[in-house]
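Working notes for the structure below.
All protein chains of the complex are present and in place, except for one that has been dropped.
Chain naming follows the written order as A and B, and within any one chain the residues start at number 1.
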Amino acid sequence: MSGYWRDIFVGAKSLLTGLCITGREFFRPVVTEQYPYEAPTLPAHFRGHIELIGNEETGEPNCVVCNMCQMACPSGCIALTGERAPSGKGRVLTSYMLDFTTCSLCGLCVESCKFNALHFSREYNRVAFDKNVFQMDLMARLKEQNQCKP
Amino acid sequence: MNLPRPQHYEETFVLNLGPQHPATHGVLRIKVTMDGEYVVKAEPVLGYIHRMHEKIAEQGNFAQFMPYTARMDYLHALAFNHGYCLVVERAAGIEVPERAEYIRVITVELNRIASHLLWWAAFLLDLGGFTPLLYAFDDREQILDLLERITGSRLTYCYFRFGGVCTDVDDEFISGTRAFITRLRKRLPTMYHSLVTGNIILIKRIKDIGIISREQCRLYGASGPVARGSGIDFDVRKHEPYSVYPELDFDIPVYPDGDSMARYMVRMDEIEQSLRIIEQALDKLPDGPIIAAKVPKNLKPEAGAFYAAVETARGSLGHRLICDGSKNPYRLKLRSPTFCNLSLYAEVAEGMMIADALAFLGSLDLVIPEIDR
Partner (left out) sequence: MMTHPFVRALIYLIGLMAFAGLNAAYLVWCERKGAARIQRRIGPCEVGWAGLLQPLADGLKLMTKQLLVPDGVDAALFRLAPVLAMLPGMVSLAVIPFSDTLQAREMELSALLIFAFASVGMLCVLLGGWASGNKFAIISSTRAVSQNLAYEIPMLLTVITIALIVGSLNLRDIAMEQQGNLFHWNLFRLEGWHILTMWISFIIFFICSIAETNRAPFDLAEAESELVAGYMTEYSSMGYGLFMMAEYINIVVGACLTATLFLGGWACPFGLAPGWWWFVLKIYVLIFTIIWVRWTYPRTQIYRLLNLSWKVMIPFSLVNLLITAGLVKFL
């Protein structure tokens, strides 16, 4: 019988405490981020899809077509081709395709690159109804970025 | 209170809980034979999200399996990173620098808190309380922001590398983590314990519900908070120490009752213990490299079998790796904690009422992709 009364009193007290807490929260400011109106702040190491890094002066990709990124990729989403450079020394990139639909953003490709040719983009809101949009031509993307530069 | 339990069942019917059901948190299916609201027989049906992770491990080289580890237990992804790293490091004989070990412990424990917070939120959602979910997510968000800062991702981390971690922590991460510890310590007594743990409705719902005996835990190989809630003092971090856990001072919460409340309390206490671990690790964080100097690109460990266990938020996770001297694992077998914890369910849920059976299911803290792998 003592349990019966204890349950009633302790229970009522716990229920009132609960109401007090939620009641207090009611008057406190909102903590959510209003996404489309507020852009999220991306941390320095944010992993978007990968993109090529262009040479500071020429804007040509730093890539030397060593294929390390392609070999490191667990899901085989990188395909690149190159040809012998016109100067006869080394190779230059002719196409760099990223299949973003299978990419898991693990970062192994970026880490495998010894020539500072790859980095993560800061694009966080790439969406599309067509999966072909995610078959990305990173060479074209680099060219576009070069044009945007002053 | 002793519930009336019918002695023999007439007119039963089968209720399919899942693969699409709000209480199964994913694609678990439980075939429940019921008599009225009583569960006569509960039969978990697995395999809806089986993705052959163990086979995938054999396809690529050692490093290429790393991102997949996070996709199994997506709530405590870093522990899976850690487990896999540990077994490969053991196989290849890689020494991990001390700073990397500390960073690993800090991030894994942060992730463990995030996992427990999410469990707490989802458990309360199972019990019909929606508001605590948002309060827990508020705290979890802080952890995700901290981890995103150094790992670059928010949920399926691929942060650990053989011999260390891939990015170093910065001062802002350290100060942010310290601020988070203070914040959570302040919020735990009110937002968690006063609002929910002390609530009479919650106590009545989970106390003495779903009692698992020590013997059952042993038989089914349960581990983690499920076993510790049944009075089994076993935690891989203490009993098969790895990384720098032996150098840190923390307790293993054990509750003897074996009911859902005990499992609940174990997890809540573990949050506090994890905060302690993080605090100490931050104090002790040495300078130095974050990754071992000479780790070959293509690992080729010698032939042999290796085993490493880590403690995830859900229990002990074992990786058994068999190498044949080539650059691919010959076989990788995972012993995942929730698979064993779920296998208890059929036996214990028998004779419960459906609402209790689902509360009990929630208290096991299931992550379905980890069961199916």
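We adopt the following convention: contacts are C-beta pairs under 8 Å (C-beta built on N, C-alpha and C of every residue); 3 or more make two chains touch, one makes a residue touch a chain.
Keep in mind that this is a model prediction, so the values were computed, not measured.
S.K.: Who touches the missing chain here, B:105, B:125 or B:348?
M.R.: Considering all chains, including the one not shown, the answer is B:125.
S.K.: Which is it among B:49, B:155, B:211 or B:353 that touches the chain not included here?
M.R.: Residue touching the chain left out of view: B:353.
S.K.: Write down which of A:2, A:34 or A:147 is the residue touching the left-out chain.
M.R.: Touches the omitted chain: A:34.
S.K.: What residue numbers in chain B mark contact with the hidden partner chain?
M.R.: That gives, for chain B, the contact residues 1, 3, 13, 15, 21-23, 37, 124-131, 134-135, 138, 195-196, 199, 201-202, 204-205, 353-356, 358.
S.K.: Could you list which residues of chain A touch the chain missing from the display?
M.R.: Counting over the whole complex, chain A touches the hidden chain at residues 4, 8, 15, 18-19, 21-23, 25-32, 34.
Everything that follows uses one rule, which is that only the chains that are shown with their structure count from here on.
S.K.: Can you work out the whole-Å distance between the CA centroids of chain A and chain B?
M.R.: Taking the average C-alpha coordinate of chain A and of chain B, the gap between them is 25 Å.
S.K.: Of all residues in chain A, which touch chain B in the complex?
M.R.: Residues in contact with chain B: 7, 10-12, 14-15, 17-18, 21-22, 25, 31, 43-47, 68, 72-74, 104-108, 111-112, 120.
S.K.: Which part of chain B faces chain A closely enough to touch in the complex?
M.R.: 60, 63-68, 71, 131, 135, 138, 145, 148-153, 156, 158, 161, 166-167, 190-191, 194-196, 198-201, 203, 297
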